[in-house]
Structures are given as structure tokens and as C-alpha cells.
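Only one protein chain is missing from this complex, and each of the others stays in its spot.
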Amino acid sequence: MLRAAITWPVGLFLCALGLSANAEWGINMRRGVTDVSQSVFDLHMTIFWICVVIGVVVFGVMFWSMLMHRKSADSKPATFHEHVGVEILWTVIPLVILIVMAVPATKTLIDIYDADEADVDILVTGYQWRWQYQYVGEGVSFFSTLTTPRDEITNVSAKSPDYLLEVDNPLVIPVGKKVRFLVTASDVIHSWWVPDFAVKKDAIPGFINEAWTRVEEPGIYRGQCTELCGKDHGFMPVVVQVLPQDEYDTWLAEQKEAAAKEAELRDKTWTLDELVERGEKVYTTACASCHQPNGEGLPPMFPALKGSQIATEDMAAHLDIVLNGKPGTAMAAFGKQLSEVDIAAVITYERNAWGNDTGEMLSPIDVLKAKEGQ
Amino acid sequence: MSAVIDTHHHDHAHGPAKGLMRWVLTTNHKDIGSMYLWFSFAMFLLGGSMAMVIRAELFQPGLQLVQPEFFNQMTTTHGLIMVFGAVMPAFVGLANWMIPLMIGAPDMALPRMNNFSFWLLPMAFGLLVSTLFMEGGGPNFGWTFYAPLSTTYAPPSVTFFIFAIHLAGISSIMGAINIIATILNLRAPGMTLMKMPLFVWTWLITAFLLIAVMPVLAGVVTMMLMDIHFGTSFFNAAGGGDPVMFQHIFWFFGHPEVYIMILPAFGAVSQIIPAFSRKPLFGYTSMVYATAAIAFLSFIVWAHHMFTVGIPITGELFFMYATMLIAVPTGVKVFNWVSTMFRGALTFEAPMLFAVAFVILFTIGGFSGLMLAIAPADFQYHDTYFVVAHFHYVLVPGAIFGIFASAYYWLPKWTGHMYDETLAKTHFWMSFIGMNLAFFPMHFVGLAGMPRRIPDYNVMFANFNMISSVGAFMFGVTQLLFLFIVIKCIKGGTKAAANPWEGAEGLEWTVPSPAPYHTFTTPPEVK
Partner (left out) sequence: MSEQQSNKPVVTRLVLTVIGMFAFGFLMVPLYDVMCDALGINGKTSGTAYRQEVEHIDESRTLRVQFVATRAQGMAWDFNPDAEQLSLHPGETREMLFYAHNPTDRPMVAQAIPSVSPAKAAAYFHKTECFCFTQQVLQPGESVEMPVRFIVDPALPTDVKHLTLAYTLFDVSERMPDKLASASAQAH
């Protein structure tokens, strides 16, 4: 009966482990898609089983005592209260187990700290509250921002499977190649984590950290920021798309062209309605989390734009604050994060939405001129 | 000549003063112990309410109840209040009540400082809680308050947060000085160090830890204050400082702090298990040495909280090995508790239920701690709910159950009545089930990838979060039952003998129940 009391829970637990395939009731770490992530998984399982065995033995003795050595079972208490030999044994045996465990752990750590040459170098910068990815030496750089609609967050519409784990521009890397991540931050400490790669590195303002991965399987891999960084710490996911080499090369070439395309877009003539339509999308991605979808903000930290002086009267001040931010506050310099087209669009939107109705519009060329100090 | 430290006038020598001023001015260790215990319980309920807000928001994905800014204030103040307002003062309260009784002393060594130590706490926490109502809100940067989120990017109330920490720190330091002086100087003749009850030993060691590290906490928050107000750049890279240095200094305090929060529980459980096994504690000497080893090792493991900041490999290996090493003395203690029970004559009144649950569940917390020590694996656990599960297992069934076990064990001594055993067992089972429902699933969501300190999460984490929240609500509501049990016990119940527990030993059981206002005015004889 006692044996059953032990084997049933352990057996059920072991079965439950097998259920990890089902994501909703998943209970274990993933194996991941890199050699490092598999080594880490193996370390995790090894130390886990060591703990299970020790636990079964120790708790087994306890449950045995609780059953067989109860006073109500007429147990007479023994008087022994020391035994040097057994104390030495249960000091030395755990020590040996730990030394044995430390060997593979050390080896995996040495692998992780490998500083060999990489094929791709990516500067990962944490901002409040999005990531920026820059392909060093390629002239490609972009921001990666959460795109989950606010309606899903506020429970107005149903949540998609990638709720809070979807972005506009994922990081794209080639499969089978060593990719190095140079991780830093522009404001507070963030942390960049992709569970499937077993890569987690803190992003520290003013300092550069290094991590690397070599992904063996194409696919889309999702992670999150893992260091409290303020209000939207839970809303700045990491999404990495791993492509076969040829598709990666195509993508990279397209990115380089995109810079040229942006210039075309900037130079064309826009209508008010076109800017407002684009501006609403930009606002939703870049501004709404602080200034709210209804423009009312969360004063005093996040001022209202609806009916505000800056969005209805002083156009120059409006442009300046969007481009250059406001030091000492959470308002970032979006001139560095958004294209001229997007800045023109979002300012035009803000000046015409929520009843602001100024009828004014700003062209991307005007934004460019302001950026160049004219 | 009598050994009384007579600090009040002889007209009041008959007993305690009357009215509210009794409590304001008392220097009696029993009064002060009671005040600490009531204060800590109030803080436990307050910190617990914040946990209820957190779990209510996390009951389902999506933002339902609170905005992320407020959620961050809840997680931060929940941690600060539980660590500094509930667990630490509860142990100080137990120390105040029981250490003089256990060593045969008439009171603490420095009774007036004792009073001041207590009254600093309502000041400190009144100030801390008031920050929630200030413009910009209360602290929202986690109980670990990393810079620069807690300096450059902090709300204006951060200055008051720093001041509150200073006040609570001064209270702890004075309390620790008092405890060391008491234990070293006021033991009854014949009570050598190696005859002291384990609760006294663990508190002696804890007090040394407090002396060593609370000033470092004071230092780090002073550096924050200087960065915020006086233009220094300790943690500001722009001025040549380093945010990572904050973490080193903080965790140099922080790691011994978590042992400060558990060693007294080790001591209490080491007295309760022998009592209810009717068998002496197995391995008294090695229990003392193991506690000292844990305390010593606690100073050299701090960077295991920082495995992902970019420490060079030699550092990571050192801290990994040192952290794994702490498992050895801790394991020794667990084996000794189990050996105490083995071939005893066990009964399972409430103190023993909590003590046994402590051993099992704290050990589970210790296992997840050992897993966290493996640095490369920690890259997957760090800052996820796996860590939240770990520390709640060592703190809730660890420290908190240790406090409950102690409360039930010594309530007859404090009040003169037996508590209601049926209600107490109900409190135990509801707490046990609630706690496991709340925190066991956190291992799973952490492994599955859910980060800490987030108010909203992907749907794949939803099922376990819902279970966690249900467990948390259950655990929370049950503590109101504990309040009822304590009040009921104070007001009445079966009369308690001087020693109501068949297997209990120690000087505290030689005085009547309830313990008279002044005890051991003449030191007892200890063989």
C-alpha cells in the first residue's frame, strides 16, 4: 500500500511529462533548434532526475516514518541522536554528485562562451518598449514592435495564437550559420531571450554584450524581454525568422532596396487622407500604448493628444517633440525610429483625429528638412 | 543581587502599564515581541492583498483589472512588504518573545533600543505604502530595484522609497545588535553555546548576517539617492558608472538576505520536530556547523542572480560551483530532520504538520534552486516564472510555514490557552493545498517561456495561470482563518499547562502558561 502511494504519483508525473507536446499544458523546457539548446535541455533533465531520485528517497523515508512511527501506531521512540559515520556519508555523497554534475555544466558553459568568428553580426538594441536590429556591415537596420491589436489586449476581440508574440519586422537570420548578437540598450536594462536558441543576454545601456547561435532548422521562433524595463516590459517580444541561405540573401537584398524605396515614398506627393490612413497604423504601433488609442493618454506621465495645444496649434513644436523626444520623460526621439514618411503620417493623423480636425498635413519632405536642421 | 534589568519605576513594578501608552513606551520583550508579530501579520495581509491583485489580473490573458504601470507597483510593493515587512519582523517577533525565555534571561540586553527598533517599522512602512498615493505612483521597478530603472527612470516617490528602506534597515541592524548582545551575555549560568536551543543558534548566526549586509543595502540605496539628486554616476553609464555594479552590490546584500529569511525557520523547525517525534534532534553539532557553513557560503554566491549580465566565464564558473556547494550543508540539515522523525513516536498537531510540510516543500524549493545554480541551464530559467516558483517554495512553505509552526507551537505559552486544533488543521490543509496549487504550476509556465513581472501573457500560459490564481485566492482567504484562530485563542480555550507538548524541551516550558510579564528575574539552573 505504501509502495502504491509512492509509485502512483511518480508514475502519473512521468506520464504528465510526456504531455509536453501539447503546448497549452506544456510543462517542460523545449529542446530547441540549436546544439547549445539541446545541451542545455540535457543538463536540465539530468539535474532534474538527480533531484527526483534524491526526493523520492528522502520523502520516501519521511512518509515511511509518518506511517510506521506514529505514536498512535504504538511506536516507541528511539533515543539515537548522532552517528558520525552516516553524517560523513551524507555529506560526501551529495558532494560527489555535485562534482559529477559540474562537469557537463562546465563544458556547456565553455561552448556558450565561444568567441570564434561569426557569419552574421547583428546589433540588438533594447528600447522602451521595442527592439532594434542592425545588421553590422550591411547597412540594414529596423525596429521590431509588437503588433497585437489593442482590441485583443482589452478583451474586445479574440486572441490569436501568437498573442503578444507577434511583431511588424522580425529579425531574419540564415539557417546553419553562426550568428553573433551584440546586445545593448538605449535606456534601461532589458534582456533578449529566444528560448528555442537558449540565448538570453541582458541589454545594458552604455555596455555591449555578446551572444551567438547557430540554428539548424528554419522556422519562426518567439521569445520575450526578460528584464523588467518599465510599463510595457511584457509587450516587447522577440521574433526571429530563420531562413534557408538563399532566401535570406534575397531578403537582405530586398532590405537594402527598401532604403531606396523609402526615399521614393518620401519624395512623392501625398494627400491628407493617405497620410491619415498610414498615420493611424503608425500611431497604433508606436504611440497608442502610452497615448492610448483614443488620444487621451494617461496623465500626468503620458499627456493627452486629443484637444492638446501641441497637436492643434504649434506644428513646429509638434514635429520637434516627435523627432527629438523630450529629455527627462519617457517620450523617445522617434526621428531615429521611424521613417520620414511615417513621421509625417503620424503627425498628420494626430492633428486630425479625435476631433482635433486641424485639416493640416505635414509632408515627408518637410520632415526631412527638419531633420537636416533647415 | 537580582539580575533584573529594571528600566521602569518601582510604582509600576506590579505589571504592565495601562492603556495605549503601554505599547508606545514598553521595553518588555514579550510586549515588543507581540507588537512585532501583530505588525508582521498585518503586513502579511497587506502584501497578500497585493498578491491577490496580481493573481486576479493574471487569472486570464488580457488586461482586465489594472494597467501595466499599476501592476508593476503591485509586484514591487508585494515583494518589499513581504520581505521587509512580513517575514523579517515576524522572525524578530519570535526572537524577542522566545530568546530570553530559551536562555533563561529576564529580557533582551538593550530593552529601550528594542522598543525603538520596533517603532521604526510602522514609520517605515507607513512611508512606503504612502508612496502608492503620491503623484507618479509608488515604486514600480521590482523589489530588486535595478538601476537605471530605479534611478533615472524612477517616479518621484523613489526618494521616499529610499528613506523607508533606510528606516527599516536601521530597525533590523539595531535588532541584530540586541540579539547578539542578549545571546552572548545573558545566557543563564550553565548554558554553554553548545547547549543552546537551535532556534537561538540560528538567530545568533542570522544576526551576524544582518550586521554584515544591512549596511551594504543602506550603502547601495544611498548611492541611488546620490545618483538621483546629487549628480553622481554610480550606476549611470553617461557619467562613467555601471548599472551592473548596482546588481553586484545589491546581491551582495541580497543573497545573505534570503538566508536571513530562512535560518530562523530552520531553528524553529529543529525544535518542533524533536518535540513531536518525542526524540532528540539528530546531529545537534552538525546542525550548528551546517548553519554556520550556509551563512559563510551565502557571501560568495551572489552573482548567481546575474548569470545573464555578461560576466566572464571564470566568474560564472566560480559562482556556479559555490552555489552548488550550498546544497551540501542544506542537505545535511534535511537528512538530520528526517532522521529525527525516523523511529520516533510521531503525532501531527498543527505545529508538526507545518514543520513536516516545511521539510518536504522547502526541499522541493531547494531542488529548483540547485537547477537554477547550473549556469547554462539558468539562461533558460532566469527571469521566468521558474524563478518565481523557486523562491515562493522556499519562502512560503519555508519561512511562512516556519512562522505558522512556531506560532501554533508557542501560542499556548503566549496566551495560556490551547488553540482550536481542528481549525488549525483546516488552516494547514487549506494553506498546503492553496500554496501548491498556486506555485507548482509556475515551474511549468516558467519552463514553457513565461517571463516574470508581466501583467499579460500569451494564451499558451493561460491554463496554468488560472490554476495558480485559484490556488492563490484559496491560500489568501485561509489566512483570515488564521487570524480568527489567533484571536479566538487569545480570548479563551482549554487552559494550557506550562508544557502542553509531551515531547517539548527547553527553558520556555518551565515557566507558566501564559508566561508572566517578568520571567527569569532569577536565572535558572542549567545542567
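Think of it as A and B in the order they're written, each chain with its own count starting at 1.
Operating definition for what follows: a contact is a pair of C-beta atoms (placed from the backbone, for glycine too) under 8 Å apart; a residue touches a chain by one contact, two chains touch by 3 or more.
Remember, predicted model here, so these are calculated numbers, not experimental data.
Only one residue in the set B:22, B:195, B:248 or B:488 touches the chain that does not appear here, and it is B:248.
Interface note for the absent chain: among A:75, A:134 or A:241, the touching residue is A:134. Contact with the chain that does not appear here is found for just one residue of A:55, A:77 or A:206, A:206. Residue-wise, the contact with the chain that is not shown comes from B:215, picked out of B:16, B:136, B:215 or B:524.
Remark: the omitted chain is touched by one listed residue; of B:32, B:94 or B:110 this is B:110. Across the interface with the omitted chain, subunit B contributes residues 3, 5, 109-110, 173, 176-177, 180-181, 184-186, 211-220, 223, 231, 234, 237-240, 242, 244-245, 248-249, 252, 310-312, 314-315. Of the residues in subunit A, those that touch the hidden partner chain are 115-118, 121, 123, 125, 127-128, 134, 136-137, 139, 182, 184, 186-187, 205-210, 320, 323-328, 331-333, 335-336, 370-373.
Assume only the chains that are shown with their structure count from here on.
Measuring from the averaged C-alpha position of subunit A to that of subunit B gives a distance of 33 Å. Against subunit B, in their complex, subunit A makes its touches with residues 23-30, 36, 39-40, 43-44, 47-48, 51, 54-55, 58-59, 61-62, 65-66, 69-72, 75-83, 86-87, 90-91, 94-95, 98, 101-102, 105-106, 108-110, 112-113, 152-155, 159, 161-165, 187-189, 191, 193, 195, 198-202, 204-207, 209-210, 223-235, 298, 300-301, 330. Listing the residues of subunit B that touch subunit A in their complex gives 61-64, 67-69, 72, 135-136, 140-142, 146, 148-149, 152-153, 237-238, 242-244, 277-286, 308-310, 313, 316-317, 320-321, 324-325, 327-328, 331-332, 334-335, 338-348, 356, 359-360, 363-364, 367, 370-371, 374-377, 379-380, 382-384, 443-444, 447-449, 451-460, 462-464, 503.
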